[in-house]
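What you see is part of a larger complex, with each chain still in position.
First chain written, first letter: the chains are A, B and C, and each begins at residue 1.
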Amino acid sequence: MKIAFIGLGAMGYPMARHVARDYDVTVWNRTQKTAEKHAEEHGTRLAASLEACAGNEVVLTILPTSLVVDEIVDRLLPKMGKGALWIDCTSGDPVAARKTAARLADADIGFVDAPVSGGIPGAQAGTLTVMVGGTSENYERAGEVLETFGSRIVHVGESGAGDAVKAANNAMMGANMWMAAECLVTLKKLGINLESALEVLNSGSGRSFASESLIPSRILKGEWPLMFKLALHDKDIRIASSMAQAANASTPMLSLTAQLYTTALADLGDQADYVEVMKYAAKMNAEEW
Amino acid sequence: MKIAFIGLGAMGYPMARHVARDYDVTVWNRTQKTAEKHAEEHGTRLAASLEACAGNEVVLTILPTSLVVDEIVDRLLPKMGKGALWIDCTSGDPVAARKTAARLADADIGFVDAPVSGGIPGAQAGTLTVMVGGTSENYERAGEVLETFGSRIVHVGESGAGDAVKAANNAMMGANMWMAAECLVTLKKLGINLESALEVLNSGSGRSFASESLIPSRILKGEWPLMFKLALHDKDIRIASSMAQAANASTPMLSLTAQLYTTALADLGDQADYVEVMKYAAKMNAEEW
Amino acid sequence: MKIAFIGLGAMGYPMARHVARDYDVTVWNRTQKTAEKHAEEHGTRLAASLEACAGNEVVLTILPTSLVVDEIVDRLLPKMGKGALWIDCTSGDPVAARKTAARLADADIGFVDAPVSGGIPGAQAGTLTVMVGGTSENYERAGEVLETFGSRIVHVGESGAGDAVKAANNAMMGANMWMAAECLVTLKKLGINLESALEVLNSGSGRSFASESLIPSRILKGEWPLMFKLALHDKDIRIASSMAQAANASTPMLSLTAQLYTTALADLGDQADYVEVMKYAAKMNAEEW
């Protein structure tokens, strides 16, 4: 089976390598150098043009936003054959995903939204979790491709459901991290040793992925590497907040989380890492870690 | 060494058993029947009266609130000898703990606030985490007693620090659980299968102790056992919020958490379990699990 | 000039009467009886059908939501002549208004969003404030019609700006009322006489339209008449919150207001008056007024 893989970012690059072990993969990337490097290193084909990707049986995208996906759909759709399948691994907007699915269905092309979690290590190891939204038929078809880089592939619902669960996951992580930051800065103000406090919290019921895997190295060692842009995390949280709004849900904590992240982003800027919101929570208290 | 153990609730009962393996333990409990049962089952002595507990070298309390502790301090203090040590395992208020410590110090009696985490299973297995606030000297003295029921004893700071960290832990747990409830109810409104969603979230970065250990059995199996009273959890969160306020901290999410729990408590009532706030978050959305 | 007036609700009915004093007015209403009554009482013409309204030089709508307006645009647009003007007095969504304006502009038809404030008394007296969004040209054209029922006609910006300002106004009112409710219920819990407290607050800097004009009669006299449906007020606040979200704004208080109203609506139901959120704020505290 021939697959076009579009988007060779920090996640897409290693994911495409896994797909290429089992399939005939053509790669395309906005910065062409990266695509050339991938072709050379991993034996993938270089797409002659973005439009040339339309000739494959499967198109797989992993891009910054649903908007970028839709622009690419605009350009490929006129040239795609009936029966093709579009797998979108972007952390996208469920509303956009439903529209894209409908548009492709009209042309007899399948679509699944299939965002991933597990970060760069998971992408490299091929052990990502993939949450899939779409019809059962499309989920089945996508499965064998997704298994090349995912160790847990879960069908969570109809089109958009994958994106919805991903947005919820990232919003939960964002809230858990922010809450930990508020509590830790309060303990700091009270003169409590944060290393001891974290040891206790992380063996207690207050623990979360954020408090165990992200926070200790940042505030104890002062290392703030850029792992995932705050601007993208903020986008995911706003997707969650906006899908709650569209569902007429009452979600005060999700909503506050979205506001706090947007405020932090305005202060920290576009190049900040997502864990740097910890710094902003400290600054709100005239403190530093 | 002779120890008076005051407070044989769901946590205190098994903790006193562990202490009694290594020490000469006298027990007292508001409901005397429970103390009689403990004496019979575990070979502890029955206190002749509450005041009679004052004659021991160590007094250990684990009670609902700091207020109850202070009432007992009022009654025992006049009869306690210099050089005694008071170990308070209550999930108390750090401000109250500092005052109690100062009051006892005036009478040459040591004090540590030493709340525990690990729940009833940890109390039974003797594997609790204990967070200790107090001077290094008192921490050292308390250590050998705390080791009878704790597998991790951490000195987090001066008097009140143990209570502060415990309050922070419970507030973080409360926020993580509430946020998960909001996100899950939104996914439910969107028609997404919650079992699949939880599988993904709990293998993703949104996971927390709450989402892994508490939520699945409740919303997937409909089991809502009374494990820990919401009224007590609410008290802990309010302690956290009030210590943040006393520290002049800016903590919007902690503060919202406190408000939401108090609102839920007003609706669910005094006998509700703490995980039942999930039901209230659903009710806010005209939904049920 | 011939004008079709569509929507004879509590506001539209008296507004149409003012327009009819100066213009040749045809009326249409979903419940036809109301239109018949208006024609009889105020000498307006009864529209033969909704589509027949398309023949007028000006179409004026005042309806529950932008969605309803758009359905009517769908039906009238094919039959409307170039150069016509559509005046929409609905409290609508600015995003929808911009789209409708663009759609009508393509057919050489002008559009202004022109929501009103001043309530039923203002509509009856013809002293409404009208906030207008649209081009200067369309604003000028609409002016003479709007002056028949408005005493203050303000051009606030391009298409959608009228709706945006109206949504902001209603959200501010909603927040001011809710905040007053929280403070008053706290004072009540402290045993303070609310009549005296309101007297002071309303001569102090904490006063607002809500605290002066709406709250006293409700909580002091226990009168809760249905003046304006909470469901509509909630819709307006959600429009405000969603336009803030679309503008990527950080607005924690607006956002909390939207959540609280939605929660209150889920509890109070579709037929509740908007001031009844006061009751819900009391219920959150296990109190009643």
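In this text, a residue touches a chain if its C-beta (ideal position, glycine included) is under 8 Å from a C-beta of that chain, and two chains touch if they have at least 3 such contacts.
It should be emphasised that the depicted structure is a prediction, and the values quoted were computed from it without experimental measurement.
In this structure file the full complex is assembled from 4 copies of one chain, 3 of which are shown.
Heads up, the rule we're going with is that only the chains that are shown with their structure count from here on.
Rounded to a whole number, the gap between the C-alpha centres of chain B and chain C is 51 angstrom. Chain A and chain B have Cα centroids lying 37 Å from one another.
Computed from the mean C-alpha positions, the centre of chain A lies at a distance of 40 Å from the centre of chain C. Listed for chain A are residues 248-252, 256, 260, each touching two or more other chains. Those residues of chain B lying in contact with chain C across their complex are 252, 256, 263, 266, 283-286. Considering their complex, residues 238, 241-242, 245, 248-252, 255-256, 258-260, 262-263, 266 of chain C touch chain A.
Remark: chain B residues 94, 117-119, 129, 131, 152, 154-158, 160-161, 164-165, 168-173, 175-176, 178-180, 182-187, 189-193, 196-197, 199-201, 203-211, 213, 240, 243-244, 247-254, 256-257, 260, 284-285 touch chain A in the complex.
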